[in-house]
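Omission of a single protein chain aside, the complex is shown with its protein chains in their original locations.
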Amino acid sequence: MAILEKVDKLHQAIAWQGDIPITNRYTAGVAGERFLREIKDHARILGTRCPDCDLVYVPAALFCERCFAQLDEWLEVSSQGRVFTFTVLFRDLEDRPLDPPAVLAYVKLNGSNGGLVHYLGEVEPDQVFIGLEVEAVFKEASEREGSILDIRYFRPLKR
Amino acid sequence: MMTAQIKEFPGVGLRESDFEQRKVLYTEWVPNARYAWDAGVAIGRYLAELKEGRLIGVRCRHCRRTVIPPRVFCEWCFRPMDEWVPLPDTGTVNTFSLCYVTWDMRRLTEPEIPAVIDIDGTHPPVGILHLLGEVEPQAVQIGMRVQAVWKPPEERTGSILDIRYFRPVREG
Partner (left out) sequence: MGMRKVAVVGAGMTKFVRRALETGKELAFEAAKMALDSCELTLQQVDCVVHGTAPDAFDGVHMKGEYLADGSGAWRKPYTRCYVGGGTGVFAPIHGWYHVASGLFDICLVVCEEKMSSCQPHPQGAFLTIFDHTTERPLGPNLLWIFALEMNRYMHTYGLSKRDIALVSVKNKRNAADHPCSLLGDREITVEDVLNSEVLAWPVQRLDVSPVTDGAVAVVLAAEHVARRITDKPVWIEGVGWNLDTTYWTNRDLCYPRYVENAARMAYEMAGISEPRKQIHIAEPYDPFDYKELHHLEGLLLFDRGKAPEATALGITQRDGDLPVCPSGGLLGVGNPIAAAGLMKVAELFWQLRGEAGARQVPGQPRRGVAQAWGDLMQVGTVIVMGV
(Lines give C-alpha, C1' and ligand atoms only; values in the text may rest on other atoms or scores of the structure.)
Protein backbone atom coordinates (compact mmCIF):
# COMPACT_ATOMS: atom_id res chain seq x y z
CA MET A 1 0.00 0.00 0.00
CA ALA A 2 1.39 3.35 -0.96
CA ILE A 3 1.10 6.15 1.55
CA LEU A 4 -0.60 8.28 -1.05
CA GLU A 5 -3.09 6.33 -3.09
CA LYS A 6 -4.67 8.15 -5.95
CA VAL A 7 -8.41 8.62 -5.81
CA ASP A 8 -9.52 8.66 -9.40
CA LYS A 9 -13.23 8.16 -8.86
CA LEU A 10 -15.23 10.26 -6.46
CA HIS A 11 -17.11 7.30 -4.95
CA GLN A 12 -13.78 5.87 -3.81
CA ALA A 13 -13.37 8.73 -1.41
CA ILE A 14 -15.31 7.70 1.67
CA ALA A 15 -16.38 10.43 4.00
CA TRP A 16 -18.44 10.34 7.17
CA GLN A 17 -20.73 13.32 7.42
CA GLY A 18 -21.58 15.00 10.65
CA ASP A 19 -21.83 18.20 12.59
CA ILE A 20 -21.05 19.69 15.97
CA PRO A 21 -24.50 19.89 17.53
CA ILE A 22 -24.22 22.96 19.70
CA THR A 23 -25.96 26.25 20.23
CA ASN A 24 -23.89 29.04 21.74
CA ARG A 25 -25.44 31.29 24.34
CA TYR A 26 -23.49 34.44 25.05
CA THR A 27 -24.24 36.68 28.00
CA ALA A 28 -23.79 40.38 27.37
CA GLY A 29 -21.59 40.50 30.45
CA VAL A 30 -21.23 43.08 33.20
CA ALA A 31 -20.45 46.05 30.96
CA GLY A 32 -22.47 44.77 28.01
CA GLU A 33 -25.60 44.42 30.14
CA ARG A 34 -25.57 48.12 31.07
CA PHE A 35 -24.54 49.19 27.57
CA LEU A 36 -27.40 47.35 25.87
CA ARG A 37 -30.02 48.21 28.51
CA GLU A 38 -29.31 51.89 27.96
CA ILE A 39 -29.96 51.44 24.25
CA LYS A 40 -33.15 49.51 25.01
CA ASP A 41 -34.55 51.83 27.67
CA HIS A 42 -33.32 55.23 26.54
CA ALA A 43 -31.94 54.92 23.00
CA ARG A 44 -28.64 56.21 24.30
CA ILE A 45 -25.13 54.96 23.66
CA LEU A 46 -22.84 54.73 26.66
CA GLY A 47 -19.10 54.49 26.93
CA THR A 48 -16.73 54.01 29.80
CA ARG A 49 -13.78 56.32 30.35
CA CYS A 50 -10.29 55.48 31.54
CA PRO A 51 -9.04 58.63 33.28
CA ASP A 52 -5.38 57.58 33.20
CA CYS A 53 -5.26 56.74 29.52
CA ASP A 54 -7.87 59.38 28.62
CA LEU A 55 -9.81 56.96 26.45
CA VAL A 56 -13.56 56.47 26.08
CA TYR A 57 -14.44 52.90 25.22
CA VAL A 58 -17.45 52.23 22.98
CA PRO A 59 -18.96 49.67 23.31
CA ALA A 60 -18.51 50.26 27.03
CA ALA A 61 -15.89 47.99 28.58
CA LEU A 62 -15.44 46.82 32.16
CA PHE A 63 -11.70 47.43 32.05
CA CYS A 64 -9.04 49.42 30.19
CA GLU A 65 -7.05 47.01 28.07
CA ARG A 66 -4.04 49.32 28.19
CA CYS A 67 -3.57 49.87 31.91
CA PHE A 68 -5.96 47.24 33.34
CA ALA A 69 -7.90 49.77 35.42
CA GLN A 70 -11.45 48.78 36.29
CA LEU A 71 -13.64 51.39 34.61
CA ASP A 72 -16.51 52.93 36.55
CA GLU A 73 -16.89 56.29 34.86
CA TRP A 74 -19.87 55.86 32.53
CA LEU A 75 -20.86 58.59 30.12
CA GLU A 76 -23.23 59.12 27.25
CA VAL A 77 -21.55 59.51 23.89
CA SER A 78 -23.14 60.88 20.77
CA SER A 79 -25.23 58.63 18.54
CA GLN A 80 -23.69 60.55 15.66
CA GLY A 81 -20.33 59.91 14.12
CA ARG A 82 -18.38 59.43 10.93
CA VAL A 83 -17.83 56.49 8.63
CA PHE A 84 -14.31 55.35 9.43
CA THR A 85 -14.37 52.62 6.81
CA PHE A 86 -17.05 50.68 4.92
CA THR A 87 -17.71 47.85 2.51
CA VAL A 88 -20.53 46.98 0.11
CA LEU A 89 -21.82 43.42 0.41
CA PHE A 90 -23.18 41.72 -2.71
CA ARG A 91 -23.53 38.17 -1.34
CA ASP A 92 -24.80 36.69 1.91
CA LEU A 93 -23.22 34.00 4.09
CA GLU A 94 -24.68 31.23 1.93
CA ASP A 95 -23.27 32.92 -1.17
CA ARG A 96 -26.69 34.03 -2.41
CA PRO A 97 -26.90 37.44 -4.14
CA LEU A 98 -27.94 40.35 -1.95
CA ASP A 99 -30.36 42.62 -3.76
CA PRO A 100 -30.06 45.44 -3.00
CA PRO A 101 -26.48 45.20 -1.78
CA ALA A 102 -25.90 45.99 1.91
CA VAL A 103 -23.49 48.62 3.17
CA LEU A 104 -21.56 47.74 6.30
CA ALA A 105 -19.51 50.38 8.06
CA TYR A 106 -17.40 51.01 11.10
CA VAL A 107 -18.81 54.20 12.54
CA LYS A 108 -16.61 56.17 14.92
CA LEU A 109 -18.88 57.87 17.42
CA ASN A 110 -18.36 61.50 18.38
CA GLY A 111 -17.02 61.99 21.88
CA SER A 112 -15.44 58.57 22.07
CA ASN A 113 -12.38 56.62 20.99
CA GLY A 114 -14.56 53.78 19.77
CA GLY A 115 -17.58 53.08 17.67
CA LEU A 116 -19.81 50.40 16.23
CA VAL A 117 -19.79 48.11 13.27
CA HIS A 118 -23.26 48.39 11.76
CA TYR A 119 -25.28 48.68 8.57
CA LEU A 120 -25.89 51.96 6.78
CA GLY A 121 -29.41 52.77 5.59
CA GLU A 122 -31.29 55.45 3.65
CA VAL A 123 -28.29 55.83 1.37
CA GLU A 124 -27.18 54.49 -1.99
CA PRO A 125 -23.92 52.53 -1.86
CA ASP A 126 -22.25 54.85 -4.30
CA GLN A 127 -23.08 57.84 -2.08
CA VAL A 128 -21.06 56.44 0.84
CA PHE A 129 -17.56 57.74 1.50
CA ILE A 130 -15.08 57.61 4.34
CA GLY A 131 -15.72 60.59 6.55
CA LEU A 132 -19.48 60.65 5.82
CA GLU A 133 -21.36 62.01 8.84
CA VAL A 134 -24.00 59.56 10.06
CA GLU A 135 -26.44 59.09 12.94
CA ALA A 136 -28.01 56.05 14.58
CA VAL A 137 -31.63 55.23 13.75
CA PHE A 138 -33.18 53.42 16.69
CA LYS A 139 -36.17 51.09 16.58
CA GLU A 140 -39.34 52.16 18.39
CA ALA A 141 -39.11 51.71 22.16
CA SER A 142 -41.68 48.89 22.06
CA GLU A 143 -39.57 46.95 19.56
CA ARG A 144 -36.26 47.28 21.38
CA GLU A 145 -35.04 44.25 23.27
CA GLY A 146 -31.53 45.02 24.42
CA SER A 147 -29.67 44.06 21.28
CA ILE A 148 -27.28 45.81 18.95
CA LEU A 149 -30.09 45.44 16.41
CA ASP A 150 -32.13 47.93 18.46
CA ILE A 151 -30.20 50.32 16.26
CA ARG A 152 -31.81 49.75 12.88
CA TYR A 153 -28.87 51.26 11.00
CA PHE A 154 -26.89 54.46 10.68
CA ARG A 155 -27.98 57.00 8.06
CA PRO A 156 -26.40 60.13 6.65
CA LEU A 157 -26.86 63.10 8.93
CA LYS A 158 -29.51 65.45 7.54
CA ARG A 159 -28.58 69.07 7.59
CA MET B 1 -2.09 39.32 49.88
CA MET B 2 -3.68 36.23 51.31
CA THR B 3 -6.69 34.56 49.80
CA ALA B 4 -7.98 34.33 53.33
CA GLN B 5 -8.10 38.14 53.36
CA ILE B 6 -10.20 38.52 50.24
CA LYS B 7 -13.76 39.01 51.41
CA GLU B 8 -15.58 38.65 48.14
CA PHE B 9 -14.16 37.04 45.04
CA PRO B 10 -15.42 38.34 41.68
CA GLY B 11 -17.85 36.32 39.57
CA VAL B 12 -21.65 36.44 39.39
CA GLY B 13 -23.48 33.12 39.07
CA LEU B 14 -26.76 33.03 37.15
CA ARG B 15 -29.67 30.59 37.25
CA GLU B 16 -31.21 28.96 34.20
CA SER B 17 -34.41 30.84 35.08
CA ASP B 18 -32.53 34.13 34.65
CA PHE B 19 -32.27 33.23 30.98
CA GLU B 20 -35.79 31.82 30.65
CA GLN B 21 -37.29 34.94 32.24
CA ARG B 22 -34.95 37.18 30.25
CA LYS B 23 -33.54 38.74 33.40
CA VAL B 24 -30.17 38.91 31.67
CA LEU B 25 -29.38 39.92 28.14
CA TYR B 26 -27.93 37.24 25.93
CA THR B 27 -27.69 36.21 22.31
CA GLU B 28 -27.77 32.77 20.77
CA TRP B 29 -26.00 31.42 17.74
CA VAL B 30 -26.10 28.06 16.06
CA PRO B 31 -22.83 27.51 14.24
CA ASN B 32 -23.44 26.07 10.81
CA ALA B 33 -20.66 23.54 11.32
CA ARG B 34 -21.22 20.67 8.92
CA TYR B 35 -18.33 18.41 8.04
CA ALA B 36 -17.42 15.58 5.71
CA TRP B 37 -14.54 13.72 7.31
CA ASP B 38 -12.49 11.69 4.85
CA ALA B 39 -11.88 8.12 5.92
CA GLY B 40 -8.34 8.21 4.57
CA VAL B 41 -6.21 5.36 3.32
CA ALA B 42 -6.11 2.90 6.23
CA ILE B 43 -9.62 3.48 7.52
CA GLY B 44 -10.90 3.52 3.94
CA ARG B 45 -9.65 -0.05 3.57
CA TYR B 46 -11.04 -0.92 7.03
CA LEU B 47 -14.49 0.27 5.95
CA ALA B 48 -14.28 -1.59 2.64
CA GLU B 49 -13.53 -4.80 4.55
CA LEU B 50 -16.37 -4.13 6.99
CA LYS B 51 -18.69 -3.97 4.00
CA GLU B 52 -17.53 -7.48 3.12
CA GLY B 53 -18.18 -8.63 6.67
CA ARG B 54 -14.52 -8.80 7.71
CA LEU B 55 -12.28 -7.18 10.28
CA ILE B 56 -8.78 -6.25 9.23
CA GLY B 57 -5.75 -4.97 11.13
CA VAL B 58 -2.16 -4.08 10.30
CA ARG B 59 1.15 -5.42 11.52
CA CYS B 60 4.35 -3.57 12.34
CA ARG B 61 7.20 -5.98 11.67
CA HIS B 62 9.62 -3.83 13.56
CA CYS B 63 7.58 -3.58 16.77
CA ARG B 64 6.12 -7.06 16.28
CA ARG B 65 2.60 -5.97 16.93
CA THR B 66 -0.71 -6.35 15.14
CA VAL B 67 -3.21 -3.58 15.76
CA ILE B 68 -6.75 -2.55 14.96
CA PRO B 69 -8.04 -0.07 13.82
CA PRO B 70 -5.53 -0.09 10.96
CA ARG B 71 -3.19 2.84 10.37
CA VAL B 72 -0.63 3.62 7.68
CA PHE B 73 2.22 4.22 10.09
CA CYS B 74 3.29 2.79 13.45
CA GLU B 75 3.13 5.57 16.02
CA TRP B 76 5.74 3.74 18.11
CA CYS B 77 8.58 3.50 15.59
CA PHE B 78 7.24 5.80 12.85
CA ARG B 79 7.72 3.26 10.09
CA PRO B 80 5.03 2.49 7.51
CA MET B 81 2.53 -0.20 8.54
CA ASP B 82 2.22 -2.07 5.28
CA GLU B 83 1.20 -5.60 6.17
CA TRP B 84 -2.56 -6.12 6.25
CA VAL B 85 -3.73 -8.86 8.62
CA PRO B 86 -7.22 -10.39 8.37
CA LEU B 87 -8.65 -10.80 11.87
CA PRO B 88 -11.50 -12.91 13.25
CA ASP B 89 -14.66 -11.11 14.34
CA THR B 90 -14.40 -12.41 17.89
CA GLY B 91 -12.84 -10.90 20.96
CA THR B 92 -12.85 -10.31 24.69
CA VAL B 93 -14.53 -7.53 26.65
CA ASN B 94 -11.67 -5.39 28.01
CA THR B 95 -14.01 -2.97 29.74
CA PHE B 96 -17.62 -1.79 29.43
CA SER B 97 -20.15 0.68 30.75
CA LEU B 98 -23.92 0.70 31.20
CA CYS B 99 -24.85 4.13 29.93
CA TYR B 100 -28.21 5.61 30.94
CA VAL B 101 -27.84 9.06 29.38
CA THR B 102 -27.39 10.53 25.93
CA TRP B 103 -24.74 13.14 25.21
CA ASP B 104 -27.25 15.93 25.91
CA MET B 105 -28.10 14.27 29.22
CA ARG B 106 -31.51 12.81 28.39
CA ARG B 107 -32.30 9.63 30.34
CA LEU B 108 -32.43 6.24 28.62
CA THR B 109 -34.66 3.56 30.13
CA GLU B 110 -32.59 0.73 28.69
CA PRO B 111 -28.86 1.36 28.94
CA GLU B 112 -26.52 1.34 25.98
CA ILE B 113 -23.54 -0.91 26.61
CA PRO B 114 -20.38 0.57 25.09
CA ALA B 115 -17.32 -1.63 25.43
CA VAL B 116 -13.70 -1.84 24.43
CA ILE B 117 -13.38 -5.24 22.77
CA ASP B 118 -9.91 -6.73 22.43
CA ILE B 119 -9.99 -8.38 18.99
CA ASP B 120 -8.63 -11.92 18.67
CA GLY B 121 -5.43 -12.12 16.65
CA THR B 122 -4.11 -8.73 17.70
CA HIS B 123 -0.80 -8.80 19.49
CA PRO B 124 -0.40 -7.64 22.18
CA PRO B 125 -4.19 -7.62 22.52
CA VAL B 126 -5.78 -4.31 21.55
CA GLY B 127 -9.36 -3.29 21.13
CA ILE B 128 -11.92 -1.21 19.34
CA LEU B 129 -14.91 0.69 20.68
CA HIS B 130 -18.30 -0.86 19.96
CA LEU B 131 -21.61 -1.72 21.58
CA LEU B 132 -22.76 -4.98 23.18
CA GLY B 133 -26.18 -6.50 22.46
CA GLU B 134 -28.27 -9.65 23.01
CA VAL B 135 -27.16 -9.65 26.63
CA GLU B 136 -28.72 -8.60 29.92
CA PRO B 137 -26.88 -5.51 31.18
CA GLN B 138 -26.30 -7.07 34.57
CA ALA B 139 -24.77 -10.18 32.96
CA VAL B 140 -21.94 -8.32 31.18
CA GLN B 141 -18.50 -8.99 32.59
CA ILE B 142 -14.95 -7.97 31.81
CA GLY B 143 -13.30 -10.97 30.17
CA MET B 144 -16.52 -12.08 28.47
CA ARG B 145 -16.04 -13.65 25.02
CA VAL B 146 -17.98 -11.88 22.29
CA GLN B 147 -18.49 -11.98 18.54
CA ALA B 148 -19.69 -9.48 15.98
CA VAL B 149 -23.30 -9.51 14.79
CA TRP B 150 -23.25 -8.25 11.19
CA LYS B 151 -25.94 -6.58 9.21
CA PRO B 152 -27.00 -8.61 6.15
CA PRO B 153 -24.71 -7.92 3.15
CA GLU B 154 -27.29 -5.85 1.28
CA GLU B 155 -27.64 -3.44 4.22
CA ARG B 156 -23.92 -2.91 4.73
CA THR B 157 -22.56 0.44 3.61
CA GLY B 158 -18.90 0.37 4.54
CA SER B 159 -19.29 1.72 8.06
CA ILE B 160 -18.49 0.70 11.61
CA LEU B 161 -22.27 0.29 11.89
CA ASP B 162 -22.08 -2.70 9.50
CA ILE B 163 -21.47 -4.51 12.77
CA ARG B 164 -24.73 -4.07 14.67
CA TYR B 165 -23.05 -4.92 17.98
CA PHE B 166 -21.06 -7.68 19.63
CA ARG B 167 -22.89 -10.43 21.51
CA PRO B 168 -21.68 -13.12 23.89
CA VAL B 169 -20.17 -16.15 22.16
CA ARG B 170 -22.60 -19.04 22.46
CA GLU B 171 -21.10 -22.26 23.71
CA GLY B 172 -21.30 -25.23 21.34
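Order of writing sets the labels: A and B. Residues in every chain begin at 1.
Note that a contact is a pair of C-beta atoms (placed from the backbone, for glycine too) under 8 Å apart; a residue touches a chain by one contact, two chains touch by 3 or more.
Source: prediction; values computed, not measured.
S.K.: So one chain is hidden, and I want to know which residue out of B:Ile43, B:Cys60 or B:Ala148 touches that hidden chain in the complete assembly.
M.R.: Going through B:Ile43, B:Cys60 or B:Ala148 one by one, B:Ile43 is the residue touching the chain not shown.
S.K.: I need the residue numbers on chain A that touch the omitted chain, in ascending order.
M.R.: 14, 16, 18, 20-33, 62-63, 65-68, 70
S.K.: Need a quick check: the contact residues on chain B for the chain that isn't drawn.
M.R.: 1-4, 6, 9-16, 18-19, 24, 28-29, 31, 35, 37, 39, 43, 46-47, 67, 69, 71, 75-76, 94-105, 111-112, 114-116, 126-131, 142, 159-161
In the analysis below, only the chains that are shown with their structure count from here on.
S.K.: So, what's the distance in Å between the C-alpha centres of chain B and chain A?
M.R.: 42
S.K.: Mind pulling up the chain A residues that touch chain B in the complex?
M.R.: Touch list, chain A to chain B: 1, 3-5, 12-28, 30, 32-33, 36-37, 93, 146-147.
S.K.: Within their complex, state which residues of chain B touch chain A.
M.R.: These residues of chain B touch chain A: 12, 14, 19, 24-39, 41, 44-45, 47, 72, 80, 82, 84, 104, 158-159.
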